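Here it is, the structure, as structure tokens.
Coming up: subunit A.
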Amino acid sequence: MAITIIKDFCKGCGFCITNCPKKVYELSGEMNKKGYRLPNPVRIEDCTECGICDLYCPDFAIVLEKTKKKGKGKEAR
Partner candidate 1 sequence: MSSGITPGRYFVQGDEAIAEGAIAAGCRFFAGYPITPSSETSETMARRLPEVGGVCLQMEDELASIHAIGGASVGGLKAMTISSGPGISLKLEGLGWGIKNEIPYVVVDIQRAGPSNGVATRVGQGDLYTIRYGSAGGNHCTIALSPKSTQEAFDLTIECFNLSEIFRCPVFLLSDETVGHTRELLAIPPEDELKVVKRFKPTVPPEQFVMYPLDTPGVINYPFPNIGEGYGICVSPYTHTPKGYASTAQEIQEKMAKRLVYKITENLDKLVRVEKQKMEDAEFAVIAYGGDARPAMAAVDIARERGMRVGFFRPIILWPFPDGEVLKVAEKVQTILVCELNIDGQLSREVARAAKGKAEVFHFGSGGVEPHLPMQIFNEIRRLYK
Partner candidate 2 sequence: MSTVGETLKLLHPLVQKYLRQERMPHMACPGCGIGQVTHSVLLAIDELGLTPQDTVWVQGVGCSSRITYSTWVGDNIDAHHGRIFAVATGLKMARPDMNFILFTGDGDCGAIGGNHFIHACRRNLDVTAILFNNGIYGMTGGQVAPTSPLGAVTTTTPYGNIEDPFDMCQMAVAAGAAYVARWRSTDFKPLVASIKKGIQTKGLAFIEVLLQCPTNFGRYVLKTSSPQEVVKYIKEHSVTQKDAQKLSRDELAGKYLLGEFAYRPERKGIVERYQELLKAHRKE
């Protein structure tokens, strides 16, 4: 799965971090310009492409792209 976090939309609520069944996300040290701490998909290789993070995100800040291979690589924008 290609996971993109749209930095400007994230409000640091933490739903992606707490609800991912595979604990792919962690709270990163990076902040967006509004001061929200961003999530970071550190364990992307464990991602099962369930899409729960996208559904739980209230701010449309997670854009997923299903790939055939697991753990395609992450990009934070």
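Quick note on selection: all candidates are chains of the complex that A comes from, given by their letters.
Here, a residue touches a chain if its C-beta (ideal position, glycine included) is under 8 Å from a C-beta of that chain, and two chains touch if they have at least 3 such contacts; residues count from 1.
What you are looking at is a predicted structure, and each value in this text was computed from that prediction instead of being measured.
> Given that all of 1 or 2 sit in the same complex as subunit A, name the one that actually touches it.
Candidate in contact with subunit A: 2, the rest do not touch it.
> Within their complex, state which residues of subunit A touch candidate 2.
So the residues of subunit A in touch with candidate 2 come to 4, 6, 8-9, 11-15, 18, 36, 54-63, 77.
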